[in-house]
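One protein chain is absent from this view; the other protein chains keep their places.
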Amino acid sequence: MLKKNSINKNRFIQYTQAINEALMQSMKLDKKIVILGLGVDDPKRIFGTTNNLIETYGKNRVFDMPTSENAITGFAIGMSLGKYRPVLCHQRVEFALLSMDQIINQAAKWSYMNDGQMSVPIVIRLIIGRGWGQGPQHSQSLESLFANIPGLKVVCPSSAYDAKGMLISSINDNNPVIFFEHRWLHSTYSIVPKKHYSVPIGRSKIVKKGNNLTIVSSSYMTIESLKASEILSNYGINAEVIDLRTLRPLDIKPVLKSLKKTKKLLVVDNGWTQYGISAEIITRVATIKKLNKNLAINRMGIADTPIPSTRNLAKLCYPDCLDICTEVGKILNIKFKNLYSKFKSFRAQDVPNKNFTGPF
Amino acid sequence: MLKKNSINKNRFIQYTQAINEALMQSMKLDKKIVILGLGVDDPKRIFGTTNNLIETYGKNRVFDMPTSENAITGFAIGMSLGKYRPVLCHQRVEFALLSMDQIINQAAKWSYMNDGQMSVPIVIRLIIGRGWGQGPQHSQSLESLFANIPGLKVVCPSSAYDAKGMLISSINDNNPVIFFEHRWLHSTYSIVPKKHYSVPIGRSKIVKKGNNLTIVSSSYMTIESLKASEILSNYGINAEVIDLRTLRPLDIKPVLKSLKKTKKLLVVDNGWTQYGISAEIITRVATIKKLNKNLAINRMGIADTPIPSTRNLAKLCYPDCLDICTEVGKILNIKFKNLYSKFKSFRAQDVPNKNFTGPF
Amino acid sequence: MKINKNKKIELFYSMIRMRMIEEKIAEKYSEQEMRCPVHLSIGQEAIASGICMNLQKKDQVLSAHRSHFHYLAKGGSLKKMISEIYGKETGCAGGKGGSMHLIDIQAGLIAAVPIVGSTIPIGVGLAWANKLDNLKKIVVIFFGEGSTEEGVFYESINFAALHNLPVLFVCENNFYSVYSGLNKRQPKKRKLFNVAESLGVKGISLDGNNVEEIYLKAKKIIKSVQRTNHPFFIELSTYRFLEHCGPNNDDDLEYRPTSEILFWKKKCPIVKYKKKLLKEKVLNSKKLDKIYNEINLEINKSFKFAQKSKFPKNSNLMKNIYA
Partner (left out) sequence: MKINKNKKIELFYSMIRMRMIEEKIAEKYSEQEMRCPVHLSIGQEAIASGICMNLQKKDQVLSAHRSHFHYLAKGGSLKKMISEIYGKETGCAGGKGGSMHLIDIQAGLIAAVPIVGSTIPIGVGLAWANKLDNLKKIVVIFFGEGSTEEGVFYESINFAALHNLPVLFVCENNFYSVYSGLNKRQPKKRKLFNVAESLGVKGISLDGNNVEEIYLKAKKIIKSVQRTNHPFFIELSTYRFLEHCGPNNDDDLEYRPTSEILFWKKKCPIVKYKKKLLKEKVLNSKKLDKIYNEINLEINKSFKFAQKSKFPKNSNLMKNIYA
């Protein structure tokens, strides 16, 4: 049964459902996996990602929590020392800022502090990114704050397929893994095998082959980059798009390989560019002796400001596929005719899809 | 009197005293400046930086605090809304991880959230860096976590002169300023005018002229970089050393200008390199179209690991002047003869100076 | 203490106005022109009205995500609030904040932000500044019972007690944090005001749907806070009638027992008070109609104002990041 379904190539499911399958299947295989977080068993089930968990595995494995973010993270660490494997979830990355001591001072250093005698196998799911007028405190993408820290692993899958496979890998990992989910990825679909499978942490992926330039991105910006590559093909430009998928440990090899071919690099940051993810990618490239000649390199990302609530300013913050095309044009010294009029329908508005009507 | 002293070029004072002068003089000029933090009025006075404050300005302006880092930061924000100008201090940057919500979600966004109707003029002094066997939780340098955030200003003076001038600027600034002091800078001396003066935020500085290569650094690593440049001159190499001084807003111009001349760049990070400060510097350089040809670029920084306590491993984490020379050699394709034997005395051990005997 | 007739009408007016405003927001939300999360407080009118009726303009209020009523009761501009929710440049935060970031400095609504518990230390810091300046102001911090699970609440109470700060903590206990009932978050029999008292802040627990009692008790408490510079903690039990976030009723989700919902609907602070005032002849249907009409007029004007207002200019995006 499982096998049959897993080779059904047409099994398109939603990102949230993929997360849910990873949790459901992992919990079945390992009784020590527990789910913690505000609202994990509530009617909305963290955007559907925790559906059926409490029904299937009961209230001794799925725990709603008090609004105590710092302590919750400590509890998860403590449970992991008691051989549990907690998967913790914050509905907004901002709430995790209350638990940076537990994440950075404790979880990230636990294995090292005791020289390998114990480790902390916890997964912290952090939901990032845009919404409907979320404003400055509910819309940040703070990946680089975590990616800077040795001892953490940091992943940010951009497809339903990777979300399921990488969440399974994260749960199986014996280290603290920060698992970033972008709100706007939640409603995306991809082919996802029904079986329990894993996608390794620490491998970036070419999501579209090309040879004219290399676009590197992560999380939701991979979607916009792919859209951009589609548009660019209309102008005869064949972009290679690489999805980082893991930020720590970073797998830069596919980027370097691609650049040998294309000599041109645009990094599309999912967050603020200054001291952001894109800076590390570019630095890895620029510090390679054999590569750093004759390269054209640029980056783009969210405007360097807190995100405003009002839609007409918020939309200016986020680069989309057309803005990416424009940047590509600058690198290639091409001006794309009628770009903004012709491909208007590709633009993201302030909602992830047509069905979205708020409030969150 | 003041004037006479201020032109006394031989007035060498210690970094901690420079901080203290900035506080003393600022508090005299503006009654709304208050000092908050654990131990600000205790016998040790935050390594001497808060000496005489309570004696001079009394207990209504200098406040010891409960061990409540998150709330303290909120109190400081609230006081600033009541027209006070709090200067808050944490003796270790790690303690500030408990207050990231208040710093990143609130202080950094306050002015923007209310579209400029109110701002948050607070200074948060964070002490970073090495000590005597401090171990993984008392030795981090987490500048990049703050530098990533629009709405904050982030400074890290490397000399007593800059410390005084930039602390005065920070206090006068109407925005939240994160003021990094490296433990090992505390015992350094430089010429410091007695008068109340300011060094602007947002200006990097050439601390040594040169034309063979550009070394960019910040905070304590500027000291090691300067030592390295001294050693390098023995090998006929004339390095230009640039001290960033401010990380946000970043002033990259002097770096770009220097590179026009030298075509070679080594960035010495004061923290972990991955997703660190050095990545941003290199990216600024690598994304400049006219500059990115034929440059040799590299970076170095603290080993990508939590810092161990034992001295023989800890010393491996921190690059020092000789390691910097070695990296320079790689960029220039030179091997420096007898480097480690000849210049051994330049090396930092696990203490900032000979007088240091622990325990902190 | 007695309440005079005018004050009674004021209290009623304040409550019914707030409800009618939010009912209009709920009604028009589906037009998808208010494109931000809204946390409506319908059912909780008595608290904001009863407490804030005792405050002067110079007094200062801080709130959280569910802040419309605190903003309004403290005298915040309705036009600016509706405009803010519409994302317009005429909004109280220039459109940058939305419903979750209300502010009206003139009116003394200092801040409202959606990070649970996060304004509590800020309010305490402000009260500290006021005390150091010997200003005879009081700071009132409104928060839900969910906030009391955050460590920063505790740290803030400790400090207010330690330094005797003129701050009034107002905990609106509506028994839910999003969809999570109290039993999942706090032990049974917990009395929040006992917690405050154990920390050194005097407290009481009140019926959050009885506006007159709230008004009268708060009057005494606020006077004593002002006189003594000692903080105080009030816990009020109440109930939110609509969903946690958004314009709808969500009773179909069944996270709240029907009997509980019915119990609280019967305790509706407005219905109950209207009945009382009718009985006392403080109100009659003519007077009521006049009130409704007046409020409707104001509401319609404010919505028109907001709808007609312009979106902030693109050039505003990068403005005011720094002062």
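Letters A, B and C mark the chains in the order given here, with residues in each chain numbered from 1 onward.
By our rule, contacts are C-beta pairs under 8 Å (C-beta built on N, C-alpha and C of every residue); 3 or more make two chains touch, one makes a residue touch a chain.
Bear in mind the structure is a predicted one, so any value in this text is a computation, not a measurement.
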- Message: Going by the stated contact criterion, tell me the shown chains that border the hidden chain.
- Response: A, B, C
- Note on the structure: Given C:S198, C:T228, C:N284 or C:N300, the correct residue touching the omitted chain is C:S198
- Query: From the list A:Q17, A:T49, A:S119 or A:T214, which touches the chain that is not on show?
  - Reply: A:S119
- Item | Contact with the hidden chain (one of A:N52, A:N174 or A:N211) | A:N174
- Across the whole complex, the chain not displayed is touched by chain B residues 38-39, 42-44, 64-71, 94-95, 98, 131-138, 303-306, 308-313, 316-317, 350, 357-360
- Message: On chain C, where is the contact patch with the chain that was removed from view?
- Response: 149-155, 158, 161-162, 185-187, 189-191, 194-195, 197-200
- Note on the structure: Interface residues of chain A toward the undisplayed chain are 34, 60, 65-66, 68, 70-84, 101-102, 105-106, 111-119, 121, 150-151, 153, 174-175
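Simple rule for what comes next: only the chains that are shown with their structure count from here on.
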- Query: What chain is most central when centres are computed from CA atoms?
  - Reply: A
- Report the chain whose mean Cα position is at the greatest distance from that of chain C. B
- Task: Please work out the Cα centroid separation of chain A and chain C, and write it as a whole number of Å.
- Result: 36
- Message: With centres defined as the mean C-alpha position, give me the chain B-chain C separation in Å.
- Response: 43
- Using the touch rule from the top of the page, what residues of chain B touch 2 or more other chains? 70, 101, 105, 112-113, 150-151
- Note on the structure: Multi-chain touching residues of chain C, meaning two or more other chains, are 93, 95-97, 101, 113, 115, 151-152, 316, 321
